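Every protein chain except one is present and positioned as in the full complex.
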Amino acid sequence: MPRLQGMSELKTERQRILNYQQQFATTVLICGGTGCQATRSPAVIEALKKQLQSQGLAEQVLVRTTGCHGFCEQGPIMVLEPEGLLYCRLSPEDCRDIVAQTIKKGVILERLLYTDPVSGQKIQKEAEIPFYRAQDRTLLSFNRLVDPRSIEDYIAMGGYTALSQILSGMAPQKVLDEVVASGLRGRGGGGFPTGRKWLECREAPGEEKYVVCNADEGDPGAYMDRCVLEGNPHRVLEGMIIGAWAVGAGRGYIYVRKEYPLAVQHAKLAVQQAREYGFLGDNLLGSSFTFDVEVARGGGAFVCGESTALMASLEGKVGEPRPKDIHTAKQGLWNKPTVLNNVETWANIPSIISNGSSWFSSKGTPGSKGTKILALTGQVKNTGLVEVAMGTSLRKVIFDIGGGSNNGKPIKAVQTGGPSGGCLPVELFDLPVDFEALSAAGSMVGSGGMVVMDAGTCMVDVAKYFLNFLQDESCGKCVPCRIGVDRLLEIVTDISEGKGRPEQLDLLKDLAETVAETSLCGLGKTAPNPVLSTLRYFQEEYTAHILEKRCPAGVCKALIHYAIDPGQCNGCGDCQRACPHGAIRGRKEEVRLINQAKCQKCGICRDECTLNVITAG
Amino acid sequence: MVNYVTLSIDGSTVKAPKGSSVLDAAIEYGICIPHLCHMPLLEDIGACRVCIVEQVRNGQSKITTSCTLGVQEGLVIRANSEKVHRLRRNIAELLVAQAPNSRAIQDLAVRCGVKEVRYPFRNEDCVLCGRCVRYCREMANANSLGFVGRGRDRHVDYPLGLRDLCKHCGLCTLNCPMSITPCDGPMKKGEEHLCGHCESQLAITVGMEDSCVWCELGKGFNCSRHLGQ
Partner (left out) sequence: MHEVSLSAILEERRSQPQQLVEVLQDVQEQLGYISGEAMKVVAQELGVPLIEVYRVANFYKAFSLKPRGKNVFTVCTGTACHVRGAGLLLDQVQGQLKVNPGDTTADGLFTLERVNCLGACALGPIVVENQDYHHHMTAGTLRKRIKAIRRRQPKEDEDA
């Protein structure tokens, strides 16, 4: 493939690909993202191709393996175009009928349709599914159009057009102006105005500059970056190339979390393909601009999502953050001016150029523009990746899109922003997804993780979980984080075990403030947020643990005990056989009894009991 | 020719050479900012967080370590405000609860105003100040010691346990804050407490906490003013 030399050659190539794609009467899109791989979509794809072959339709049907659609719980997912028909939860055996009935004869297979958990109805078209319809899938919708391993798909959907526009005569200053005017703010958690960061880098002295894509996505429960990078790597790449042009960078890095092997693979392939086509390397698209990108893997350290730690890792060192009195835009990688942005931030850039900054800033609130991808998980009916305009209320996300509680228990809280964020109670669900609004309430938008919690979630346990996580991931360099977070955990653990004292709540607040103010990096500075927000909104749960030695949600092991209801037990013995600790007594056909001294509160007996007569309280 | 900049620390006008840190400048002028991991001639890493100060700009204040903050023209610093004292005291409290069996840490705690320890005592033999690691790397050029492991597991160690790179210069133990036990002797497990004897020495300085009075406490934790830069 000879390198493309400019805008018109790109246009010609695009038309060529579109002509090819338009020959097919039907296009079948099957999700091949990590989530669907877990539900065995590769086997479905194989089976489909085999069926098309054996039923003589291989020439008329285009099968495209796409990136993640963000609706993983329904996977494997298949969409048939041009009808927009959606089939879900597929198995390889379904493919015979799909080809013979749906593709050949247009007969819809009811059993494969999506059932809306709220209304109970079956829905045919993807566009009508409430989960999708209530969103603004500006970025995510692209994932349906491309096979992430195909640069041709990306070009066909208009990819690299923004870049070619810029290289044909849009000065770097103009690009900077557009990004500043758009109001785009960092999507990784910091929310720093992107345009301002780029300007700082451009104005910093020095010839050697870098752009970096932070794909470390350490927040547990957040996977939007995986979805975007894995599903549409060229989009991220295009954003980076535009950024490099704007700030004057000659080299770029994509730092991908090692725990996302597919994203690493797709990013590397995209870089290779981009080089072949002339979008990377010397004289991009026939211009005088030279820029190249390397893909690096994370080593399994949450702290490496912090910009200075990430850069240390790229430099071949341990991922220890360093003080940021001077921004990394001035002194970053190898002390050179570096723009580090999150995957989603980069992915927003091409559209800002193509559609203009006012298109972007027309959505959202005065302080938070554009759309944001959120990872909605936890106790809701529809879990998955959700993209909404900034300013959308939490209530809309959790109830209209998420469908509300998945188990009948009332929803109690939502945890936003990962380990750096906080828990917000249901009374505050009218708050908008907005940087300032959520921070003022004691949480943050963060990377976009949103875990919904119900009455069965203990907020003291949540605080303990996050403190444990942060203590595990702390680099250990500075005292407030290494020792302070450890002491916070010590106190919260005591409380969860019924050993807490009332004065410890004041100590928690004092220590939390110290850790927040004096830690060296963002990890330590935001570590107290989960504790502080749960103390603020759920103090009664802490008090119950301390004064009554009781866990209202029935989670904290030391404070609950498992019991078999003797009036309901039928003596089947399933629980006894399943118990790994020999803690259940009783003979054949007799009511069983749990020996509290041996019971390890693992919950296996409760899961095994078909009559649900075992309770934890 | 050395370039100087003018800055303000606790209301006093201070002139310092470009390239030096706010902590360097304060020590030079006799303004007391307790510190632990800072050592003359070693690279400052901002690990202990004891030397924190408030940087005031546009009506807002930011907490940062004075050892890593380079002097700049017009910088406004509050090194001994009530907020700084409180945060510094809390950090010293964490340190003494972690490693009470060290005269240096006990002295530092008293100097920073710790009156009670609200955590159960532990008895660690290292506070990870990094003096030994940096002496080994920067002065001895031996690279025989390093911080190994993450978070709670972070500790000082030889590479693969091998001691053959050690040059036996003794710089690591010379300035280790754990090398001298409290004046009353080593504390056994279960008997750890906040020492506080040096209250008597601190009494001389009451009302002059912001100024360096060459206190005995400073000698205890190898305050760099005593080491003479």
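Here are some notes:
Note that the chains take the letters A and B in the order they are written out, and that residue 1 is the start of every chain.
Keep in mind that, in the parts below, a contact is a pair of C-beta atoms (placed from the backbone, for glycine too) under 8 Å apart; a residue touches a chain by one contact, two chains touch by 3 or more.
On a predicted model such as this, the values are computed, not experimentally measured, just so you know.
The chain that is not drawn here is touched, among residues A:Ala47, A:Leu184, A:Ala301 or A:Cys551, by A:Ala301. Considering the full assembly, A:Leu314 is the residue among A:Ile254, A:Leu280, A:Leu314 or A:Cys551 that touches the omitted chain. For the options A:Val175, A:Ala222, A:Ala246 or A:Ala270, the residue in contact with the chain missing from this view is A:Ala222. Across the entire complex, the residue among A:Arg16, A:Arg111, A:His561 or A:His581 in touch with the chain not shown is A:His581. One chain is missing from the display, and on chain A it is touched by residues 34-35, 37-39, 71-73, 75, 217-223, 226-227, 258-260, 296-302, 313-319, 375, 377-379, 383-384, 415, 418, 449, 451, 453, 457, 465, 469, 472-473, 475, 578, 580-581, 600, 602-604, 607-608.
Against the chain not displayed here, chain B makes contact via residues 143-150, 157-160, 162, 165.
Here is the rule we use: only the chains that are shown with their structure count from here on.
On chain A, the positions that touch chain B within their shared complex are 301, 322-323, 325, 471-480, 482-484, 486-487, 490, 507, 510-511, 514, 517-520. Per the touch definition, chain B reaches chain A in the complex via residues 45-50, 52, 63-65, 68-70, 87, 90-91, 94-95, 97-98, 118-120, 127-128, 147, 149-154.
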